[in-house]
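Only one protein chain is missing from this complex, and each of the others stays in its spot.
After this line comes subunit A, so read on.
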């Protein structure tokens, strides 16, 4: 259900800029179509009466009758003319509208792709990717589904129904009343059933989600299930949920499909009664054959949309709610813009990085870093150690301005990072994260991500320096191997090597490295270590360190805990101090 349907409609209207003419043209065609459809029964009434008169005249003269151009044929073709007119209007609106919804969606999707670049990291860190993806795909699909057919169908249905009732009144009031009653009843019924259907689908979705989760969990952990001989229990639990899903699914499917026949039944009941009444009128001579048929044509035309109207209204509500979810995304706060006249970093960059009284918290009122001060001199290697959640990543987040400090300054060669543009700041850093991100493209494209115009030689040189050249060459397509989404052919360690090659090629002044933990085997780890050592040469580097050698060799060690730096110094200084670091180091040999 949308929170504010009016606002959502208005925004959709705005988003439809450039395509609104389609809506306007289609509406005009739709109205004309309805007029044409409502006119046809009148014409066929005239036609049938005309033919019947001709036939009866022939019979009275004892002749048989055959349609020819002079006797009825022209009138019959006239029916084709009226219908063709209706068809033209219908086709007009259908064709004009066939591009409307997807173009509207394209506009919105383009707004999203623009928005994604402006959202702060906080937005992404707080959400599963699937949530955002679903807004762009599923929610907008709901919008297009309704816009595509639903919207005009609703218009046509309503107009046709009202028009049919009005036209019927010109024939007979009692018949009209009966039909209107049946229509109203049907409408009420669909409302009630539709609400129930909605609930049933909701429930099915919930059970489906639960079962999906269970299956995913069981498949991922199947070694554990088998090791502990838990197969039967696990199977039983999946069976139970599958059974529940089957019941919920059957019920939802049934409800969704059962409305139409029930409404058709109501309309058939009305037809029976109306047929009796109309038959009597015919006997009395107050109704002609043609008009009798016209009445039933109106009933058919008017009742046909009934089954759809309330379904469409539900869909419409769902679509507006979906649109609101997209607008929610578009309305998120954006990162503060770069300064109007950004300063530039000195050229060449020496790479002196300083934190001065930096304060920061992810949530207002929950300070994490209270007063962080540190200086990394040009070319120094800074090791960051601490438990998970101690704030190692936070330090990187602030350095790269993925998040903004709440107080204090971070400077590079004396320039406050907030006074330069983000792109300039980030260009000066190379970053290798543990969660190695590679995109769907060739290995060469992935390595050249930091330097798009790199030649193949440069790419290979970077790969060699990162000790990944050999591995790439074992792949059938070498550097042109396309990495797919899951890229199962490339292991975690190799992925990290590729990201090191990528950073290598970009040749940044400063570096941020996140050392691999357990998922990498010893040999690959050695490659990674060597590659990292190579890339850190002569560059100011920040390393989230897991390896003792990295830490021992560091020029500066930052020991973090609960978001703050609790100790800093060299290995020897910190050992002498006998604090947390010393304790951590000693435990290795306990």
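List of remarks:
Basically, a contact is a pair of C-beta atoms (placed from the backbone, for glycine too) under 8 Å apart; a residue touches a chain by one contact, two chains touch by 3 or more; residues count from 1.
Note that contacts and distances are computed from a predicted model.
Between the names "ATP-binding cassette, subfamily B", "Translational regulator CsrA", "Flagellar assembly factor FliW" or "Thiosulfate oxidation carrier complex protein SoxZ", the one given in UniProt for the chain missing from this structure view is "ATP-binding cassette, subfamily B".
Across A:4, A:202, A:217 or A:537, the single residue that touches the chain missing here is A:217. Here the missing chain is touched by one residue of A:17, A:283, A:366 or A:572, and it is A:283. Considering the whole complex, the residue from A:126, A:482 or A:534 that touches the absent chain is A:482. Contact with the chain not shown here comes from a single listed residue; of A:126, A:269, A:344 or A:576, that residue is A:269.
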